[in-house]
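Handing you this structure, nothing more for now.
Every protein chain but one is kept in place in this view of the complex.
Let's turn to chain A:
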């Protein structure tokens, strides 16, 4: 049934199945198999008898709680900083706009481990800002704060891009009308724009949360790995693999389940653009 979906008629924009040649089914199904088969393989690997014990071991629970806490915190940071970024990028036109927009999206295409190394050279003890921060008694490396920073760094573009798209889809007349009625910029933002982009904002936040939850490379390079402090679920999986592959598989399934949930939620909330 999944096979047919790429060429299913989409009545909304009037495209029909006949517009896609049938031979596209072959590469399309190879592509689907490439994604579905490995996920199936890991599900088949799970030892269900041990599953409850494996995912409730103290180190697993500690990693899961840390992951939820840090991903939650970085999602809040993404929203607080990312919505203003999206507003600036979509409403203002200035010199260097295109460059700035590309820079903001950079963490999305950059290898996360490179992001981690970059953060280390920024906030590390010998880093650009780290040296003066250490003088003030602020130590970020090896702390949960470092995990949140790494996650925010990689997840931010997902929020910015989704909110920006939602802002572009706004009807300019609605805003103009409000301004004509004498509403100040802040009032327009609060009472008109934010409620209208809310579905986009929520799916952006869900995507950012998911990206933060799965973050590995930047975290291991920047924050280190210590149970309860910096060892999030992906790091725990990476470590468990050394001695207890069954536990690694069980925890992987947990993250896959989270991903499925996220795709479902974000998909259901996708605004009609």
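Everything below uses one rule, namely that a contact is a pair of C-beta atoms (placed from the backbone, for glycine too) under 8 Å apart; a residue touches a chain by one contact, two chains touch by 3 or more; residues count from 1.
Everything that follows uses one rule, which is that contacts and distances are computed from a predicted model.
K.L.:
If you had to name the missing chain as UniProt does, which of "Iron-regulated protein A", "Molybdate-binding protein ModA", "RNA polymerase sigma-70 factor, ECF subfamily" or "Endoglucanase" would it be?
P.N.:
"Molybdate-binding protein ModA"
K.L.:
One chain is left out of this view; which of A:118, A:218 or A:239 touches it in the full complex?
P.N.:
Here the residue in touch with the unshown chain is A:239.
K.L.:
Kindly note down the residues of chain A that lie in touch with the hidden chain.
P.N.:
Residues of chain A in touch with the missing chain: 3, 25-26, 29-30, 32-34, 37, 120, 124-126, 141-142, 220, 223-227, 230-231, 235, 238-245.
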